[in-house]
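Everything below concerns the one structure shown next.
A single protein chain has been omitted; all remaining protein chains appear in their positions.
Chain lettering (A, B, C, D, E, F and G) follows the sequence in which the chains are written, and residue indices restart at 1 in each chain.
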Amino acid sequence: MDTRTILRKVKDGSLSIEEAELAFGRQPYEELGYAKLDENRKVRQGFPEVIYCSNKPDDYLVSIYCKMFEENGEVFGTRASIHQYEIVKKKLSQVQYDEVSKILKIEKTDKKLTGRIAVCSAGTADIPVAEEAAQTAEFFGTYVDRIYDVGVSGLHRLLSKMEVIQKANCVVAVAGMEGALASVLGGLVKNPVIAVPTSVGYGASMGGLSALLTMINSCANGVTVVNIDNGFGAGYVATQINRLAGGK
Amino acid sequence: MDTRTILRKVKDGSLSIEEAELAFGRQPYEELGYAKLDENRKVRQGFPEVIYCSNKPDDYLVSIYCKMFEENGEVFGTRASIHQYEIVKKKLSQVQYDEVSKILKIEKTDKKLTGRIAVCSAGTADIPVAEEAAQTAEFFGTYVDRIYDVGVSGLHRLLSKMEVIQKANCVVAVAGMEGALASVLGGLVKNPVIAVPTSVGYGASMGGLSALLTMINSCANGVTVVNIDNGFGAGYVATQINRLAGGK
Amino acid sequence: MDTRTILRKVKDGSLSIEEAELAFGRQPYEELGYAKLDENRKVRQGFPEVIYCSNKPDDYLVSIYCKMFEENGEVFGTRASIHQYEIVKKKLSQVQYDEVSKILKIEKTDKKLTGRIAVCSAGTADIPVAEEAAQTAEFFGTYVDRIYDVGVSGLHRLLSKMEVIQKANCVVAVAGMEGALASVLGGLVKNPVIAVPTSVGYGASMGGLSALLTMINSCANGVTVVNIDNGFGAGYVATQINRLAGGK
Amino acid sequence: MDTRTILRKVKDGSLSIEEAELAFGRQPYEELGYAKLDENRKVRQGFPEVIYCSNKPDDYLVSIYCKMFEENGEVFGTRASIHQYEIVKKKLSQVQYDEVSKILKIEKTDKKLTGRIAVCSAGTADIPVAEEAAQTAEFFGTYVDRIYDVGVSGLHRLLSKMEVIQKANCVVAVAGMEGALASVLGGLVKNPVIAVPTSVGYGASMGGLSALLTMINSCANGVTVVNIDNGFGAGYVATQINRLAGGK
Amino acid sequence: MDTRTILRKVKDGSLSIEEAELAFGRQPYEELGYAKLDENRKVRQGFPEVIYCSNKPDDYLVSIYCKMFEENGEVFGTRASIHQYEIVKKKLSQVQYDEVSKILKIEKTDKKLTGRIAVCSAGTADIPVAEEAAQTAEFFGTYVDRIYDVGVSGLHRLLSKMEVIQKANCVVAVAGMEGALASVLGGLVKNPVIAVPTSVGYGASMGGLSALLTMINSCANGVTVVNIDNGFGAGYVATQINRLAGGK
Amino acid sequence: MDTRTILRKVKDGSLSIEEAELAFGRQPYEELGYAKLDENRKVRQGFPEVIYCSNKPDDYLVSIYCKMFEENGEVFGTRASIHQYEIVKKKLSQVQYDEVSKILKIEKTDKKLTGRIAVCSAGTADIPVAEEAAQTAEFFGTYVDRIYDVGVSGLHRLLSKMEVIQKANCVVAVAGMEGALASVLGGLVKNPVIAVPTSVGYGASMGGLSALLTMINSCANGVTVVNIDNGFGAGYVATQINRLAGGK
Amino acid sequence: MDTRTILRKVKDGSLSIEEAELAFGRQPYEELGYAKLDENRKVRQGFPEVIYCSNKPDDYLVSIYCKMFEENGEVFGTRASIHQYEIVKKKLSQVQYDEVSKILKIEKTDKKLTGRIAVCSAGTADIPVAEEAAQTAEFFGTYVDRIYDVGVSGLHRLLSKMEVIQKANCVVAVAGMEGALASVLGGLVKNPVIAVPTSVGYGASMGGLSALLTMINSCANGVTVVNIDNGFGAGYVATQINRLAGGK
Partner (left out) sequence: MDTRTILRKVKDGSLSIEEAELAFGRQPYEELGYAKLDENRKVRQGFPEVIYCSNKPDDYLVSIYCKMFEENGEVFGTRASIHQYEIVKKKLSQVQYDEVSKILKIEKTDKKLTGRIAVCSAGTADIPVAEEAAQTAEFFGTYVDRIYDVGVSGLHRLLSKMEVIQKANCVVAVAGMEGALASVLGGLVKNPVIAVPTSVGYGASMGGLSALLTMINSCANGVTVVNIDNGFGAGYVATQINRLAGGK
């Protein structure tokens, strides 16, 4: 419905004012002053809002955490510190914290995981980012295969796992240093590869910029890239794609 | 089947040597000396190989073009010059060239386009890249909605088109200069947004690097990025995603 | 008026559908396919749309040019080539072209210039950018003082002109190479300084990036920066500020 | 008056030597050895000098702080630490410190705020920089509307606040990560937008450089940029502009 | 043997399934979940795997360390901390730690060093990287001459040592700051020079990037470059080259 | 012999002045004013000097070319233009020019090629750089296997050629775009890999810098890097290594 | 004399108004509108103004050229094109043009060259920049020794010339590629070395930025740096230093 149609329907009474508001995309949010909680996101995008915990002041974090839990019965926070885990735990004792992925969550039980994505990491040091991707996807209902330490310097390790990787609706390729894993995977699978450069490396890796450039310049088709260490972003997109595949 | 299983089956005769070769991923290709045509790509990835025409010597290009046409009955080349169009035309008179997108192709008729993706451009100057994306997706069988000149400096133009954009299985966001279109779109749709930075701009746009950085740092979920001006790459991934959505 | 109020008024008939559309910011534009002319910009921002001519295909440019002239009785284009001047001239013989600033315009006569801004250039080579700024401001009705070749390596030239510069509601500082002019001006005037780095220079000037960095790091208060060579942008903001000053 | 005129008047006695000194711009300052206090700045620029506290040695800071308080009856310091607050408090017990903005000030009471500017932040994490801008403007006598957490990934939050934003004489747009807020605002208001990139982000945000590049390349008119995290600079320019608007 | 040949031999029994697996490059590795130990590397590359200790979690490190020791009777770890030394020592008391090079190793006694390479450092501050190179080469059986503090600003020091340097099968040139040592050495010897930029320096050295660029742009023939501070990499390549020279 | 020893022998007559000069490394060169021909390089480094033709003025080039031919009976020039070929040909009709590699040479016939190196290119567009490497090595007497178009996006092409690559004393890996070929090769061979980034690519490839960074950050052992497009440098080092291997 | 003293003297008649103007540093210049000729520079800095010809419009250039010739009886222009030579020649037939250095000058005859500086170039391709430096110094009266093609890859060439270089009051070191010449010279002489990076090189030389970084990071004392290809700047400073040395 375009604006004119909506207005006409309001005028002739075939649409209520509340329905018209929604149709206009004037979506509700909760004003906290320091933040505006996007309550309508689940409707608009299919997933509730997620909390990026890093550097949030303690009282802001706890308050946002509680509000979201109230509304959705579960909450998902990324890049949380142990300290943040402890202060949230005081209010919501059921909260869980994973030290590797830094994910702080309350999750509904009996969640059914559907479809299939693969999360691959080049090295052991890339696992924290890979886990952020994998656990994000799982929180949103996606089944995940983890394939870790399959960097290109020992290709036989990766090749021995291709069978499971090729079954995925989407492959997340997590790699630091020179980040070549994404290109190699891009040439071996038929579904999209989401490349996540990591800040693992030293010297000319420049905090992950080199791996990012490698991945953006990939000669393989089907590779797209997210920000350095952005496991969450990759897990989110992988879930979107998996959802489109109908959970198969 | 893992290596051991294949070998056992070869040994006991339940698998022919040719079948085993394929199972090992020892895929066939045609050796031209200066190039190795990846004839098995359609099997492995679901799409035949595409020709990146830019800077290919004349005789290499014509020869590769003819071989691919022979094999698939159609060919798709990107970043072709008018000169290249003319030399290919001498051999294959049915070849078609689009000056905007620089695509040089022979396409089977009666191709059915399924599913739905949206290709959005921020400005008029971004249209060549947007067209590369759109025509790539169409060549691979995807239905495309084009929404051009909807940059964020006149937001009402974009908002007036959201209804059609929100129906897409995947949105391609093409923008130069500051590249903000991708983030705005990311917040408004529920399916993946493939962001394509373009080299449109001047001064501190640094040939598209600024737009690339904007897109990689996007605060919106669901945004992934390809190389500057890589319309082909975006159209390819959008097609992969649309295919997963089952052509709906 | 918020959404609910508008809807209520539409429902009870105290607002027409057309009035409601405008109130919603669903602003009109003209769809050309390759472009969407933002006809409402004059209402929204106080100035009509301007044409960035660089690289616009000939037929697009002429067509946009004619449409805008029809609508506003005048047109302002930046970064035009002589060739573009010639093709527009065939349709609109009154069009004027300035080779220094590359501005292509049809301007209403008897325009009254009000207020006062100063456009300063560090060197002779920066004049094209300075003129783009000055002529932009003049087109939008601002009185401009030009002070050229007052770079900091011969400070007495600048100091001898401070009296006129200090009268300006806004100072545009155009400089390439090391771009120090903006900081020196920032310390000498009480109104805002808009700094425009230019691509004048060589070697480590990196096409103007060095001057941009100098200006962004300015130790003087009141200095803000636009893109390299963006004389238009500086002239536009200077006009906004001059307008706020009530044309005094 | 030019040099010759001043000299003639001194010669013929119609100008005193003290008046002539001021006319020459030989402005007074107080020499501290390690610093030269610019006592004449209020005359020259309309605002007294402000203290950039970061890394100032303790005794320098306290001494400068006391001298400025003596002279103006109020003092404004930015980027102060709690430690600096404590040492200044020992000498000047009335000093106030805000932990969010890191502003350390003694402010005259009954200050009347005039005009109207808007300070917008993209996210909650950008609030410290936004507050530095807002409180700077308020110290210099400007009325400020704060609109926080209106980043472009949830556009409805920003659009719901446009009415108040459009009333501002100047809009300060504070954003990290991809910094797209400035461009979106630039297209929606008619007065100048001062864009402040922040160092909020990770990976390819490169400490705010990406947001800075986004803003400098803005496709919207009326956007100028200050240094990363430079809330003070933005508040200062916004005040200059608001003052030109005559406090309306 | 190509795939077809191997398959034929398996079919006719002239090759066992185990032999065929190796022939296919399906090399064995040990799966630890968080890591895949590349046990076949000694066969494939002539040297066993080495442990990059930096940031490895304690339990991963100890477990990998023990497994490798079991398999090879010696282990070589780089970039180890004192803490890591202490935790490994609890399990393997014979482990040795060098605070300068940060190498943590158990080495077989009575190792015979053959051939000859030279490791040169520009300054005293570059010695940790030089030692990583030298001790790596020694662990793999190479005889090493150390020539330290021979930077180009005092050329006579370097020239006085040329006799021994010119005898080396490979020269490792370790330098920070401007990194000119590699070019000077490249012009004076006839065998390959492996250049190692170090992060020694300040200001525009940008953590070693300047030295890296110097070395990559070397006007001397025979110079190749490894990553900043990558002493291990240089020692490894020098050993490969020395091995090719037949230990002479 | 150290300085003192040489001087003593001169004093006592057991060393002639000419022999002493050589012992001091005071090597002869021919002074041309605009150039100093390094006639002693063959003695010092084992290979005669090579001419970098790019941008050499015509008369300088011809004169240097003739002098070197006189001295060595053969000459090797890189990065020559067709124009340079034509002007040299007028003086030395036997000169040969290869348009792909831009090599301009006069070569002794009946040269025996010994040892074995492999030159691999990722794509067809990288062949000019690969050929510069290969022909350089051949000119200096090295036997070369060429393996072209084996980029990582179609891994089976590379794997099918590993048998010949693994026989090489040194592998040259030539790749543009994301440059991942070097890392993959580094993990598969036991001898050194010389990585040559090329300027092939677009957008964020930044003229080869991205490929250079990829290669410098390689996670594989045994990889060292030369400048972008520096095929000559790679061929030279490969020859040095092949020579050390004794031509086997 | 400070301001107060001058004013008192004017008041009591012991200083004329013209003398007071000069004392205030209100220096004369000639206003051309597009340029302000700094006629007083010879008094202030000891050398007349020089013309940077690059990109100056024809009529501006000729007019400035003539005015300067009138005033000083000689003129010195840098970075001139042949076209500029031809148009100036029409007005001033005695003008001389050097195609290597791009210097366009009219010079007084019988100029006496005093003191001694050395201009060294690393390669033949650096000579244009070296000549700009040398001829600038000569124009301003300095005696120059030229030592070309003494790059560090053949150190014996440089060492054979040290005797003459060590006599210079100032050494100009001109080098592209890795720019190591400056550091080596800095360690061998006792007077200042002015390093000039050149844009000679390819790939990672980034138009001279790499050489600039090398020189800025020099480990040798006494090295300062000017912009890439800035031969004029180096010749100017060398002349300043030579002048201070009293022409010895």
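Everything below uses one rule, namely that contacts are C-beta pairs under 8 Å (C-beta built on N, C-alpha and C of every residue); 3 or more make two chains touch, one makes a residue touch a chain.
The model shown is predicted, which means the values in this text are computed figures rather than measured ones.
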Chain D residues touching the chain left out here are 25-27, 29, 32-36, 38, 40-41, 54-56, 60, 197, 199, 207-209, 212, 227-230
Note that chain C touches the chain not displayed via residues 122-123, 151-155, 177-180, 183-184, 186-188, 201, 203-206, 209-211, 213-221
Even though one chain is not shown, chain G touches it at residues 1-2, 25, 44-47, 50, 159-160, 162-163, 169, 188-192, 194, 212, 216-218, 221-227, 233, 236-237, 240-241, 244-246
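In the analysis below, only the chains that are shown with their structure count from here on.
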Between F-G and D-G, more C-beta pairs in contact link F-G
Averaging C-alpha coordinates per chain, one finds the centres of chain E and chain G separated by a number of Å equal to 48
Chain B to chain E, mean C-alpha position gap in Å, rounds to 41
Rounded to the nearest Å, the gap between Cα centres of chain E and chain F is 24
By the touch definition above, chain C meets two or more other chains at residues 25-26, 159-160, 212, 227
